[in-house]
Every structure is written in C-alpha cells, then in structure tokens.
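Got a structure for you, written out below as structure tokens; questions coming shortly.
Note that one protein chain is taken out, while the other chains of the complex remain in position.
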Amino acid sequence: MNTTRRSFLKLMGVSAVGLSLGQLGFDLAEAQAYASKLKIEGAKEVGSVCPFCSVCCQIIAYVRNGKLVSTEGDPDFPVNEGALCAKGAALFSMYTNPHRLTKPLYRAPFSDKWVEKDWDWTLNQIARRVKDTRDKDMVLKNEKGQTVNRVDTLFMMGTSHASNEECAVIHQAIRSLGMVQMDHQARV
Amino acid sequence: MTNHWIDIKNSDAVLIIGSNAAEHHPVAFKWVMRAKENGAVLMHVDPKFSRTSARCDFHVPLRSGTDIPFLGGMINYILEKELFFKEYVFNYTNFAFVVGKDYEFNDGLFSGYDPKTRKYDQSKWAFEKGPDGGPVIDETLKNERCVFNLMKKHYSRYTLKTVSDVTGVSEENLLRVYDAFCATGKPDKAGTILYALGWTQHTVGVQNIRASSLIQLLLGNIGIAGGGINALRGEPNVQGSTDHGLLYSSLPGYHNLPVSTWQTLADYNKANTPVTTVKNSANWWSNRPKYVASLLKGWYGDAATPENDFCYEYLPKLEPGEDCSYMYVMDKMYHGKIKGGFIFGVNPMNSFSNTNKMRAALDKLDWLVCSELHNSETTDNWKRPGVDPKTKKTEVFLLPSAHRIEKAGTISNSGRWLQWFDKAVEPGGQARNFADIFVPLVNKIRDLYRKEGGILPDPLLKMHWTEKFDPEEWTRRINGFFWADTKVGDKEYKRGQLVPAFAQLKDDGSTSSLNWIYAGSFTEEAGNKSKKRDASQTPMQANIGLFPNWSWCWPVNRRILYNRASVDLNGKPFNPKRAVIEWDGSKWIGDVPDGPWPPMADKEKGKLPFIMTKDGQAQFYGTGRVDGPFPEHYEPAETPLDSHPFSKQLSSPVYKFHTSDMDQMAKAADPNYPYVLTTYSLTEHWCGGGETRNVPNLLETEPQLYIEMSHELAKEKGINNGDGVIVESARGRVEAIAMVTVRIRPFTILGKTVHLVGMPFAYGWTTPKCGDSTNRLTVGAYDPNTTIPESKACLVNLRKADKLTEIA
Partner (left out) sequence: MPKAFLVDTTRCTACRGCQLACKEWHDLPANATKQRGSHQNPPDLNPNNLKIVRFNERMTKEGVVVWNFFPDQCRHCITPVCVDVADMAVPGAMIKDKKTGAVLATEKSAKLSPADAKAVAEACPYNIPRIDPKTKRITKCDMCFDRVSAGMQPICVKTCPTGTMVFGEREEVLAVAQKRLAFAKERFPKAHLVDMEDVSVIYLLAEEKEHYYEYAGFM
C-alpha cells in the first residue's frame, strides 16, 4: 500500500500535474453548504461544571427550546481555559444516553423485576420504613445510661456527586434522624 | 490541595507520586506542562509507566506499598546532606520541641503498643511539658529527644541500599529523584508533590502523606507558590462533600461528631478546643465553640438557645472509638445488624474492596433506597449473575437522579474554589436532584411524627428546615445569618442578614452557619461570590496565577494555605520572584494572608504561620495519628515478602481488618498468590464506571476489563497479548484480557523477582460482556486512621483462561 501511495503522489502531486480545478477551490457552494450547519447557532449559553474529577472544569451548555444541543469547555475559566478530557468532552452523549433512569422503580421482596411507581407512592413507602425502623431501634441511652439518641440499624452512603447545598441538606436530615452510619467516596 | 491547580505552573520540581495525574486529572496536566515550559523537572514515581510517565522527564517504577521507604530515604538524604531550608525549619516548625521520656521506638514498634487490642496508647508519645504546661523547646538541639534529633535517628535507617532493596528502585534512580527534588530546599525554589488514591488506599495511607509533609517542611515548600502537598481530589465534589462532613464521625466544617462521653456542649467544647501557652500562636481552633454553636443554630434555629445547649442533646452520639465507616457498616450488614438505608450516587457493589462480601452483605437488608442515573451493580444486586432473585428478600426503591447540568448550586474544586453552576435543562424524565428527594422525604417523615407521634420526634420537628428546596437559599444558609441585630465595627446588621465572615460567628446564639469555612462566601455586600467571573488581578497576583476575583475560595478567599510561611520574619517573601504575600510596612499585599496580624518580627502582635496547629508550628512529630508519630515502613497487609530489613514488624501493627468467613487473606509470601495486584481507574471511565460505561462513546475507547502485565510474566505464564486471563485472590476470581506491556516490569526485591500486575476497576456486570468488578480480588485491610481499604496492593495468582464467561 505504501508503494501505491508513493507512486500516486509522484504521479499526481504538485510537480507532475499541477493544480487541478479542485485544488483551486472552485466549488464554493459545497464549502458554504458545509459551513451553514453550525449546530449551536442561536442557542442559549448556560454555565455549568463538568461532573467528574475535582479539577471542576467549567463548561458551557448550549440549550435551544429547553433541549441540550451541545456542551463545550468554558474558555474564560482560568483553570481549564476551554479544555476538557475525554469524559468532559463526552458530556453531551452522557446526558442523552439511552440507559438513563427516568422513573422511580420498585423491586418487591423476592421479585425478579422492576415495577414503575410514582414519586408520591415511593416517598410515602420510604418514609414509612424509615420511621418504623427509627421508632423501633432508636437508642436513647447506652448501657452506661448516657444519652446517645442514635439509630444503629439505618445507614446512608453518598455522595460526592452532590452539590454543597445538597450535602448540607443530607447531613442535616441524617443527623436529625439520629443516624450515625454515614459515609461517602471521600473514603473510597 | 494546600495550593490550587494553576499554581502547579510555579513549580521547579513536580513530583507525581501516588497519582496518575495525566490520566485522572487530565486537564490539571495543562499546568504541569506549563511548569515544564517554565523549566521544571517532572518526575513520576509509580508501579506502572502510564500516560503521566510518558510526559515526565523520567519515570521511576516503585513496588506498590513502598512509598514510605522511598520518602523516608529522601528524608534521610535531606538530613544527612543538610539540604533543608534552615530559616524555615528553625522558625516555623516544631523541630526543637522536646519529646517526653515515654516515647520510644524499637524494632518497628512505637511505645505504648498493646498487641491484644492492636492499639497504641498515644499518650506515651506526648511532648515534654514545661511548668506552664506548654512545650519545652531546645533550640540548641543538644537534647537528644528534640524532634529534629529523633527524626534524624529514625530515618538514618532508611539508607539508599535498604530503600532500594525494599522498593525495587535502583539506587541510581533514587538519587535522581532525591537530587532533583531536594534542590528545591533553596529559598528561591519550589517543589510540589501531587498525590491521589495511590497514597490513601494503603494500610499506611495517612503515613504516606505524613512522610511527604516531613519532606515539604524540611524543604520549606509549604505555603509558597509552586509548593505544597496537593491531594488531587478525585470525585466531582469530594472536596465539598468532605467539607460538609458526609462522614460518620464528622459534623460539617471539620468538627467531630459527639461521642457518648461528651454529654453536654461544654463537655464537647472542652474535649475539642485546644489551648496553647505559646503567646504568638493563633491556635485558630480555639474558635471552635463559635463554629459549633453557629452550626447548631443553623440546624435548629429559634429552638436552639444558650439555655438548651443549642439542642446539642438532639445530636446522635457514638461510642468512643466506634467505627461506622462504610467497610464497618458493610460488615455489620453482612452479619444482619442493619435493616435499611440509602445508597445515593455511589456504587459499592463494584467499587468497594472485597466486593463478593459486599454483594452478599447487601442481600441481608430488608430495604434499600438507591438514587442513580443508571442501573448499577448496586441497584440491581438482587439479580446479579449466579443468583436467583426469588431468594433475595431486599425491597429496593430506585430513584432517578438528576445530572449536574440539570441542577443549580455550588461545588468546591480541589483547590477549594467555590464554583456556581446554573441549571441548563430540566431533569430528564422524572429525575430529581438529591435534595428534591431528601426534602420531601423528610417532610413526609415529619408529617408521620406529627400525626402518629413516635420516639424522639423533636430533632426532626424542631429543626430549621424547608418545605421546598431552593439551592441558593441553602448557599446562604451555609454562609450563615445573624439571628439578632448586631453591630460589626460601625456597620449594623439586622436579624436575618448574612454574616460577612467567620470572624463574626459567635457562640451565644446570635449567628448561624452550616459550615464556618464557607462563611464569607455569600454576603450582603458582595452577593453570591461563587458566581464571580472577574479575571482581574494585581501584577503580583498575575505573576503567580492567582485569580482572587474569580469565584471564591475557602477560607476567606485564601488561595494558598499557610502562606505566612512563604515570608521571613519581616514579612518579606523568601522568593521575591514568586511572592505570594508581602508585608508593605502597614499591610499585607498579594494573596489573603493566614490572618491579619503583622509579621513575626512584631513580637507582640506577630503570629506563627501554622495557625491550625495548637502551638502555631508545623509538626515533624505529631501525636494525633493512631499508628505513630513518625511514618515507618510496614509491608501491605498482603505482601510478597516474609520479612523486610527495617524491622521485625512485617505489616502495620495497627491496621484494621475484618474476620468474617468472607474476609480471607493470603499469608505473607504466599506461594498460592505470588503476584502483587494494584488497581486503578482510567481516563475514559469514571471510577467504578457506573456512569461512563453507559456512555457509548466512552465505552468505545475502553470497552473491557484488562490486566496489564510485563512481557516477562506473560512469557512465564504462556499468555499472549489479548488472551483471556483468570485472576484469583484469596477472596475472588475475575476474568480480564491480557495487556502485555513494557510499561510494567518485574521488580527485584531483596534479590528476588517480584511481579506486579495492574487492573482498572471500572467494569461491572450491568454493562454486558465487559467484565465484572476487579474489587472482588482486593483486600479487606484498612488504614487505621481513615479505614480506607488497601485497594492498591494485594496478592493474586493468574493463568491463561480456557474460556471466558464475563467477557465476550
């Protein structure tokens, strides 16, 4: 194959044939057709942050009619200056991938399948289980008679994917429930 | 990070060790390359030659789990050759503190060890106390129990030969790194250490980092531009989630969760508030009671009063020494002691060590609530390969969660910058952000308590909560409010107005803040500073890449921590070419200094730079870690050696582990498991891969589980590149595709060949035919300070596979 290429270039290259019509760029209509397809044109720019590592590259989300059109690095952010890695560059297809969960699902004990449920039913069920477990297992005093007000049979794991505001909500909720078993990826 | 991403460019020597920065923080490598452009030497010390090594001046292969000998050798080299930065060490560290007579170190054990409990009595390591209870300091260093002398003695054992024998690094390569890095012990030179999970995921994880602190303090590299100890934090908001204390033993803002022996707030404050006798120590943690009272005020609002200890009683209290970290929770779960709980945005059934045990443990739950973007090995554990769902009792609620781009709020990057993000689009389908799950859930539970009554309803019913989650309202709560009209200087604040900074927080109930380190991020005067997008700088700031007006950074917008250590006693920068702060005679210019006080030459008002330590000095010797005041080499819990030359103590005497039937371990130098396995992530996948395996374009680049091994080992085992391989440890069996490479080489350890193999942990069975959790192999042995498992080093055996079932 290499020989073929070499001979072609010799044959067809600058010295042998000179410039063909194509080389002169005659077909501007074709080129313009290419250029007219800028997909982010007119889209609203919204500032966000890449959801992967703690470099926290800032990104621009291009949104049209409430739909995400494209994502790119934010060139003004002093840390990433518009750059992204493979993961950051793939954010658009991450948001649009076909495996995304879209509805609350429920798996009953010993069942072999998921069943779709609505939010209200789901949260009511969870609230019931949390309260029943808390009421049953709350330890008000330890063996020494010291007040401990804790539940040892409930746990929370997660998450560094949460925003600071979500973390604040989660921490307050967990401690007010009396839970001590809380952990997340800082320890992974 | 003590410093921040851009600051890496100010370095003269970049030592990447325990991190694969180019692969796991690819965009950060922009700044590493910028340092290179400025003439820096780049070094990568790591078991495997990676994409990071490819761009460094040189790569030094190191046997996994031998960072302490490597660093200990450097400490010895610095001390022997007197390469340390004397002015810095003499003025800013505890080098001359005298250690008490109970401290001893004999053949790998520090004093105070109890083999029955596998614990040290740390009080044996205490400093000598003067008549006032303060430290005894001997600046002449005549006392052989001075920290400096003890350190010298301790590391004199870390000779080039011994270090080389244990690490597998040639003496020539050791010297190459030591020479290049120790050249930064000069006032006008800066060296940075970049580390990540390659250090933390060991039974000596914390001591790896301690060892780097010793080096950086000796070389005067803390507080300066281009210096520091920089943890390249992994997860998207792991800096913020750590700051907000999503950890069993923490309250937001780096306070301990109460234990049962601290029954009152006064007990708590007494146990957690250090007192110093050193006059010019700022001892910043003496302010802790103000921060804790303000946190409680934030949680309990008007219900929290000085009279009721700000509802301190409501807080759950642990038993002293009780470990509720995830490996302990999973062990309790395995033993049927846990009924239900939440797993949000994390995939333990793939990314936790000893996954087979994790999976069996999860089966024991009555109910489980998950919130995820995709089905994962955790959400679908009940139907994992080889189990019959009809035998699994756990009820599972799976809640669709929102992407970052579908919500608004702040995150904190590794350099502690608080960055606001807007909501670009509505959550897909019925997905919700985590707070829009927790707020209504808690409100439903509150309603049930109101309706039905129940045990201890007050912590829930009396808290300062919300009906509906508004992210920016919580950004404000995190910053904090005045709860009473207050005058600060000549400015008056009304109840309900934002506090301007943590200096204004009080312990009398007049202020709240859900996290004191973030106080000042959202103020009446400047609004929400996380939204700031102003690139303006003074020339001094521009010189070192400081962007003080872009976003905001904790604490008080200080971009480089401990920056008072970058100047001499008169406030003049050690390196004027890369000045961080400077005293202009009446005030500091440059970065926000570590406190407003004048330089130390002012004997009355000047303060020592290490303001978070009790006595203001950086600590070469510290009594706070449970495994010793100095880092010492111990082999990983599973080691290919049966002895090592540093001591008779083969592995850490205090590392934690479990003893269930599923916690098997190989014995030392086990012939059944002769190879060292190290595990890692890779650029194209995110940790356990739960998100990225579901992105087809990313899966295309790294589609299946592989095992990297040397040509020598492959030849020995009759394995060709691309062959299927079975890998086994004492805990599990995993299939992978062989990647036979020159990038992994056999090590010569104490004259014997030791092979190391490496595997990513990004693959799991919910993505068809890509392989399943590598962590089925890794060990349940943990750092005694943090309980982080030793996922970076365990023992395995391997063979060519006749047939693969997990990969196709």
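A and B are the chain letters, set down in written order, and residue numbers restart from 1 in every chain.
One rule holds for everything that comes next: a residue touches a chain if its C-beta (ideal position, glycine included) is under 8 Å from a C-beta of that chain, and two chains touch if they have at least 3 such contacts.
Note that this is a predicted model, so its numbers are computed, not measured.
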Visible chains in contact with the missing one: A, B
Omitted-chain contact residue, chosen from B:S11, B:T52 or B:N94: B:T52
From B:T159, B:T486, B:T741 or B:T786, residue that would touch the chain that is not displayed: B:T741
Residue, one of A:S54, A:N80, A:T159 or A:Q172, that touches the chain absent here: A:N80
Contacts of chain B with the absent chain, listed as residue ranges: 22-23, 26-27, 29-30, 33, 37, 49, 51-55, 57, 59, 683-684, 696-706, 720-723, 737-743, 807
Hidden partner chain, residues of chain A it touches: 1-2, 4-6, 8-9, 12-14, 17, 19-28, 30-31, 33-39, 41, 70-73, 75, 80, 82-93
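Please note the rule applied: only the chains that are shown with their structure count from here on.
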Rounded Å distance, chain A centre to chain B centre (Cα mean): 23
Residues of chain A defined as touching chain B within the complex: 46-58, 61, 63, 66-68, 71, 76-81, 83-88, 90-91, 93-95, 97, 99-112, 114, 119, 122-131, 133-135, 137-138, 140, 142, 144, 146-173, 175-188
